[in-house]
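One protein chain omitted, others in place.
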Amino acid sequence: MAVGTETGADANAETITASVVGGSGFTGGELLRLLAGHPNVEISEVTSRSKAGKSVGSVHPPLRGSDLRFTEPDDLESVDVLFAATPHGVSMGRIDEFFEVADTVVDLSADFRLETEAQYDEWYDGHEAPEYLETAEYALPEINRENLAGADLIAGGGCNATATILGLYPLFEHGILEGSAERVVVDVKVGSSEGGAGGGEASSHPERSGVVRPYAPTGHRHEAEIEQFLGTSVAFTCHAVDMIRGASATSHVFPASPVSKGDLWQAYRGCYEDEPFVRMAAGGSGVYRYPEPKAVAGTNLGEVGFELDPSNERIVVFSAIDNMMKGSAGQAVHAANVALGLEETAGLEFTGLHPVGAP
Amino acid sequence: MAVGTETGADANAETITASVVGGSGFTGGELLRLLAGHPNVEISEVTSRSKAGKSVGSVHPPLRGSDLRFTEPDDLESVDVLFAATPHGVSMGRIDEFFEVADTVVDLSADFRLETEAQYDEWYDGHEAPEYLETAEYALPEINRENLAGADLIAGGGCNATATILGLYPLFEHGILEGSAERVVVDVKVGSSEGGAGGGEASSHPERSGVVRPYAPTGHRHEAEIEQFLGTSVAFTCHAVDMIRGASATSHVFPASPVSKGDLWQAYRGCYEDEPFVRMAAGGSGVYRYPEPKAVAGTNLGEVGFELDPSNERIVVFSAIDNMMKGSAGQAVHAANVALGLEETAGLEFTGLHPVGAP
Amino acid sequence: MAVGTETGADANAETITASVVGGSGFTGGELLRLLAGHPNVEISEVTSRSKAGKSVGSVHPPLRGSDLRFTEPDDLESVDVLFAATPHGVSMGRIDEFFEVADTVVDLSADFRLETEAQYDEWYDGHEAPEYLETAEYALPEINRENLAGADLIAGGGCNATATILGLYPLFEHGILEGSAERVVVDVKVGSSEGGAGGGEASSHPERSGVVRPYAPTGHRHEAEIEQFLGTSVAFTCHAVDMIRGASATSHVFPASPVSKGDLWQAYRGCYEDEPFVRMAAGGSGVYRYPEPKAVAGTNLGEVGFELDPSNERIVVFSAIDNMMKGSAGQAVHAANVALGLEETAGLEFTGLHPVGAP
Partner (left out) sequence: MAVGTETGADANAETITASVVGGSGFTGGELLRLLAGHPNVEISEVTSRSKAGKSVGSVHPPLRGSDLRFTEPDDLESVDVLFAATPHGVSMGRIDEFFEVADTVVDLSADFRLETEAQYDEWYDGHEAPEYLETAEYALPEINRENLAGADLIAGGGCNATATILGLYPLFEHGILEGSAERVVVDVKVGSSEGGAGGGEASSHPERSGVVRPYAPTGHRHEAEIEQFLGTSVAFTCHAVDMIRGASATSHVFPASPVSKGDLWQAYRGCYEDEPFVRMAAGGSGVYRYPEPKAVAGTNLGEVGFELDPSNERIVVFSAIDNMMKGSAGQAVHAANVALGLEETAGLEFTGLHPVGAP
């Protein structure tokens, strides 16, 4: 018999029932993996139209120790929390139905990330359930913890946006940057799992290996989320690189007033010192001196760091996450823990591998 | 503050103190990672001559949440169990010293794997402490559990040998193969972490990426361990391939008497049905149909499977492990759990990632 | 203006007109690349139903210096030689049509590799044009040069078969192995381009990176070609590994009579000493001591080597090719050069890159 879930259940805590709608893709699989190892969660149901009837383990090897099977995404079971890992545009059409079976809904698509219908229309197509936009809460506890407590509808952020926001938030929070007066250039590099399991020509191994491939020179939709939380638009460009898990954002900012390294440390520590899932990495010794995806792969950690370049009066900010974890499923479970009043780090304690990059 | 260890400690269980000698390499780092998350273990000391004084986290990112520092490998502290992750030839010279400070010693080198001095001399150079060879126990619980219980000196097996033995053991145990009368050809593919952190010209990224590089066409030292446990020599060839973690063995065997698929399932289930760290993967649907390192990366699992080829009266056996885990540190911790009477799967519950291969 | 074709045309040589049917996939692209740089060839037409109208360079970057465009595969132009890079089963249905427009046809599929209809039916489905099987010539000049001279219909071999045959042929040719009495085990590792441009779930970058994935434990169709040329069946197993270009075959053979290294060198030199596209690599110094795909990537070379293992009376033979070149398009152009009486190495002189593995 294969290895089962991570033990450590606190026998006295309540057990939350959860379901995953759209469980056969990478994001769904990551949610299942985390929920299966969560001490307070019991997975009720996993749906997938394409794989209905198949064992979850036949698609997601980490779940081979369970006997979960995919079911059709109709007649959803009643649960405490429902996680939707469906493509953009699906949740907004089923949100009423979700709330009929669940008290809390965590959606990992872009459907409920933005605050107003006007914003949504500017970046996406028409919204089918705009009345939910106002109450939906963005899933990043580091910037939205208060609102997440007790929230009903939670929207997981985009991975590129998450990496960017984590890196820049302290600069805005502490007034080092004040808004659109200063330039903010963000250059993002992201892994192949971000494109999902379906793939396509450009995602095939022969075409996707060894790339530095620009794919969104301008106008990337994640700019909307970034703008929403930082209060300014950024110059944002994305590249696909050869890694499976990871989103790395290098931000080049030019503050209007001079700033010292002390100011920067104060801002970053002020925001993140007590955060369980943010770790500073700025200089130091060894191979992993600055934030990089390899150092956090498989974990719910975001690594953040910076360098000050006097000659240009430039601050270079680095931030790195695992796009599947803090950029997606890990963020969703973290937010759910906050919303449901559970231990915030429950089910998310994995510290990563070294060396990593596997097999 | 970064993520700490996996909680879930059973407050009533004893706490075992442990040390790691030679903690700065990959194997040492993997041991530290596992021990830091082990509910019954407290790490007393981590030594490294080359990195003495540096924080363990500066070398091993998963340990960045701890404040462990490397110390000089002299004046070792007294502990319940000492793990030696030093190069071949070092432990044998320090084994008396190790037993002065520890009740149990787990050595991950080849120094104590073989049973007799004659065997050792045949494959390696002269042994410095041959008196320990007889009582040392090979660390693979699936084939040596009884002897490991209460053992003082444990020798972790080689990763290629481990993968091979796991795949073939049931065939010998159930009489499907009887010995040297039948040919056994083993073709192994292994990842780059097997070469350690030091590297060298052939291990540099430009030279090691994308390879299928034979490096031990014949006469590989792991043959000694395989011969010791299976009772026959095998035709064994190793190749370096492009992965970081993983050891995969494809064994081609030609039994003297006909065998059916039912016979094979009986043999494999007979040996492994109740083993927490062996999982069968033989056919089925999806992407991961046969054993492969990617399905077990980061876990202590070994995947085993087979196909029967009537035309050649050949059985093809596949086995895959993570060379850092079941091929090394995971095996060591598993064996220590058995020897010390702890929960056998303690600290080893991680089920892996999907997709994996990171970042 | 970008770089054009490789100059060096001999102004006095004839110019052969060529077309490529099915030019949008990897094999078609490789043929186009080689033909564009061939001093004696002028490309008349490139067809592709899916990309008709698009520039060839928009699909195949090496052709960005040309103004070739894909056309519909109907109304084929008359040419001296037509190369078919279509999927298995297509050429056999169009072969009469091909011979209406071309004097020489080189087919890269499996349709005409086998000699008899009975053989074809054993391994594939029904053949639509069995009358062509007898006159079709297998494209590997190293074993079939005499028959290729002046041949009308040429069948490019499978890449795994090519690597295997190259490695073992001298042993049979020189009587070191005599036939099915002796065991021949062949363990193959192949790159992702072998799966073509279309890909699929298992070929996506997240799922295909870092693998050692058995995909044809037994019953691989290339066994038919191997059996045809070596006169014996082999125990053959294939694995997908993480490389884009490459096919590597490790053959384990157990000759009935003892053999010495001198015997082996004599056999291999006897067969390959004067072959422009086979290079021996057996031991020596440096990083590239034995045959490996990385040493021949992008070239039309096959590297072959061996080791003798007295303990098992085993010969381990290694052979490595670039599956896109000597395993496919390079082999086709080489065969066409022979058939058409051109300089045998024309258009195939590229010596490879170091380091390779790109970008």
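As written, the chain order gives the labels A, B and C, with residue 1 at the start of each chain.
Just so we're on the same page, a contact is a pair of C-beta atoms (placed from the backbone, for glycine too) under 8 Å apart; a residue touches a chain by one contact, two chains touch by 3 or more.
Everything numeric here is computed off the predicted structure, so don't read it as measured data.
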Which of A:33, A:189, A:221 or A:326 touches the missing chain? It is A:189
By the document's definition of touch, the residue of C:144, C:160, C:299 or C:319 touching the omitted chain is C:299
Given C:46, C:59, C:148 or C:332, the residue that touches the chain left out of view is C:59
Of the candidates A:73, A:206, A:276 or A:330, the residue in contact with the absent chain is A:206
Even though one chain is not shown, chain C touches it at residues 1-9, 26, 29-30, 33, 36-37, 39, 54, 58-65, 191, 193, 197, 243-246, 273-279, 284-288, 292-301, 322, 324, 345, 348-359
Hidden partner sits against chain B at residues 26, 191-193, 195, 197-201, 203-212, 244, 357-359
Contact residues on chain A toward the hidden chain run 183, 185, 187, 189, 201-202, 206-207, 209-214, 217-219, 233, 235, 237, 239, 241-244, 246, 248, 250, 252, 254, 287, 290-294, 297, 307-309, 311-312, 314, 316, 318, 320, 355-357
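Assume only the chains that are shown with their structure count from here on.
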Hopping only between chains that touch, the fewest steps from chain A to chain C number 1
Per mean C-alpha coordinates, the chain lying farthest from chain B is C
Expressed in whole Å, how far the mean CA point of chain B lies from that of chain C is 39
Touching at least 2 other chains, the residues of chain C are 201, 206-207, 209-212, 244, 357
